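For this view, one protein chain was removed and the others were kept in their places.
Chain lettering (A and B) follows the sequence in which the chains are written, and residue indices restart at 1 in each chain.
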Amino acid sequence: MSAHFSRRTLLGLVGAGAGAYLLSACSGDGDSADPDGPQTIDWWHIQNAEPMLPVWAAMAQEYKTAHPNVTVEIQPLENEAFKSKLTTATQAGSPPDLFQSWGGGVLRQQAEAGLVKDITDDVQSWVGNLLPLSLEPYTIDGKIYGVPFDIGMVGFWYNKDLFAKAQITEPPTTWAGLLDTVRKLKAAGIVPIALAGKEKWPAHFYWAYLSMRIGGLGALQQAAKDKNFDTPDFVAAGDRLKELVDLQPFQKGFLGAEYGSPDGQAATMGNGGAALELMGQWAPAVQSSSSTSKKGIGDKLGFFPFPAVDGGKGSASEVFGGGNGFAVGKDAPAATLDFLKALLTADNQRRAAKTGAVLPTVKEATDAIADVNNKTVAQALASATGFQLYLDQAYPPAVGQQVNDSVAELIAGNKTSAQIVKDITSVAKSQ
Amino acid sequence: MTRPSTVPDARRGDPATAPPGLGTAQRRGRRPRRGRRGTLAVFLTPALALFLLLVIAPIAVASYASLYKWNGFGLPENFIGLDNYTRAFGDPTFRGDLWRALVLVVLSLTIQLPVALGLAMLLNQPLKGRSVYRLVFFAPYVLSEVTTAVLFNLVFSPNRGLGDTIAQWLGADAGTIFADPDTVLFAVFMIVSWKYFGLYMMLFLAARQGIPRELHEAATTDGAGSWQAFRHVTLPLLGPTIRISIFLSVIGTIQLFDMVWVLTGGGPIHASETMAVTMFQFGFRRFEVGYASAISIVMFLLSLVFALIYQRVVMRRDTEGALTNQGDHR
């Protein structure tokens, strides 16, 4: 066994430490650059359940049939497992050929480390078919490093029945109105808001949206550039959020709640246990699948955009959201790009859209959106005047995670809004 | 931890383990010195090679990386000396980790180990069906941490689990034992104990059964009550096992990961976070691999320092015994 380990490898490692990382630079896939030669595409996606799982598989199968020289090895992964695996793979210098990416700060790091391909030229011929908005997170310093197949936005999903029960006739359009709504719901004995506190990303939506509404769209980007979040606008965002938290609007035990589990945020909504949640385009689908009835609350579900804040610089038509896409690994065989193109034909995008789990990025395919809620989101998105990617994706990972952590601390009452902007700033400065 | 030094350590170098016949062979002859070096090499090489390559080398790489500000991509280039270490000790989360490790250790020493010891003594009694009890108590130890954590996540689910039922019995808020920062650490401790108390119980039981019956009989005929017999005979004789158990428990606490990761992810708001979880967060989520490496090295050093001190101060008698004992075999 042990005789196979080369002593030189061992010494190199112990002596230099970095030796190990050098090793990783030496081996590629060995796939030929010839697009017609035999090649294998290693594809990692995170649609590891119905309805998208079989759709991807079918598309890959069709591609293989049409291109006998290409083998597609699909690796559907659960979200958390995907993140762990991708981290090890990329840090060892061997990313998969085609893999899930949300764009933004993480993709930037991967691009800067030379782990993903600059595909600007390769996709030039067809990338115009996509919604320009959706491509933004994947465009870094003017170069394209990935292609989105799904795009959406975050907004308030609400239960019309519960609103009626609390005698609320109109969804709120201002933050003060939202607070009023929450008070009325509470007075009627209804849990106003469902929130998954165990997973921190759902809470960060609130702070991010408030920052956008108060400081304007540019504020979030400027803060990242200046590495300074310690401004009155960001503190004000925290203060507004605190106003909401002080009303105790969340379901019992929300700090331990997951998002998609049978006791989670989505299930609470889907079972009619709360009146509101702030969530992305996938909310209706997860509400139904995690609810006891498997149907959610059906047509009782409504959507309204995040309200404006009085005196804020941002407008209610600016949206916050993101989507899913694929990036191409540095050693990907030539056929990978052709395969990616095939996944994003209008026809295939329509198939994906019909599942209700994907909001297509190909403009032509938007006509296939069948679901009412999806349509609502797509319309809101189409009339958006500005777009901001999820902060935990847009910023460098350390900053994004700190935003999540800090907002969680604010909501739990451990930190004040002035403290959290200092924490975030100090992490941003350390990057 | 005090024990009367007059008590003989009856179980060391126990000749009873040697089969009869062989043990009675004459004392003659010495091991030939010829080819000794070659023998040593043959016997040591496999273990040493595995160990150096797959344990020591990663430690070396991690300590090297801990001196850099490095996001894990490419080669570490930005040398920052010990900054990662000073940062760790200034980081409230990491300091909280240290505090929580201490709390968990104290809980283990005051609850988990005594309960295990008590049950071991109990199962040492001539009790009908005790082998069944023993089988059941130890069973959780063979379940994986991930499986256990997934199971308990579902068990405590208010909607589809026993969360509501438990809440009705105990009057607590349903399912909030994991959601409340004040109780979550204790909840994690309970699950960890659920899985691991059987191991310690088994160790104690084994050691207890190794105590020669005569010693107890002597004590009881001397008029010692069962408590006194336990206090003055059993407990001192269990000393080495208790000390080893404390050691394993502390090291295990410092390295606790799988269970916490699946159960709570360290939350809410870091209230159940352990050093290993923090390390994982920074290494695998924030891509601050240099900093994460520093945390891992601190964990390693903590364990090491603890082990050294513990060995010096507490286990000295045991190891001394072991060292002097082996002189016989040279």
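Just so we're on the same page, a contact is a pair of C-beta atoms (placed from the backbone, for glycine too) under 8 Å apart; a residue touches a chain by one contact, two chains touch by 3 or more.
FYI, contacts and distances are computed from a predicted model.
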- Choosing from "Pyruvate dehydrogenase E1 component beta subunit", "Imidazole glycerol phosphate synthase subunit HisF", "Transcriptional regulator" or "Carbohydrate ABC transporter permease", the absent chain's UniProt record names it "Carbohydrate ABC transporter permease"
- Task: With the full complex in mind, choose from B:L135, B:A218 or B:I309 the residue touching the hidden chain.
- Result: B:L135
- Note on the structure: Missing-chain contact among A:A49, A:A164 or A:A418 belongs to A:A49
- The one of A:D36, A:E62 or A:E78 in touch with the missing chain is A:E78
- If the missing chain were put back, which residues of chain B would it touch? 9, 11-15, 17-19, 22-32, 36, 39-40, 42-44, 46-48, 50-51, 53-59, 61-62, 65, 72, 119, 122-123, 125, 127-130, 133-147, 150-152, 154-155, 157, 159-162, 164-165, 194, 202-203, 205-207, 209-210, 239-241, 243-244, 251, 254-255, 257-258, 262, 276, 279-280, 283, 289, 293, 296-297, 299-300, 303-304, 307, 315, 318, 321-322, 325-326, 328-330
- Message: Across the whole complex, list the residues on chain A that are touched by the chain not included here.
- Response: 1, 4-5, 9, 13, 20-21, 23-24, 27, 42, 48-49, 75, 77-81, 84-85, 88-89, 91-92, 94, 96, 260-262, 267, 289-290, 292
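Following the convention adopted for this analysis, only the chains that are shown with their structure count from here on.
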- Whole-Å gap between the CA centroids of chain A and chain B: 39
- If you look only at chain B, which of its residues touch chain A in the complex? 45-46, 49-50, 52-53, 56-57, 60-61, 63-65, 71-76, 153, 157-160, 163, 173-176, 178-181, 184, 264-265, 267-270, 281-289
- Using the touch rule from the top, collect the residues of chain A that touch chain B in their complex. 1-2, 5, 9-10, 13-14, 16-18, 20-22, 83-84, 87-88, 90-91, 93, 106, 109-110, 112-115, 197-200, 252-257, 261-263, 267, 292, 396-398, 401-402, 405, 408-409, 412, 414
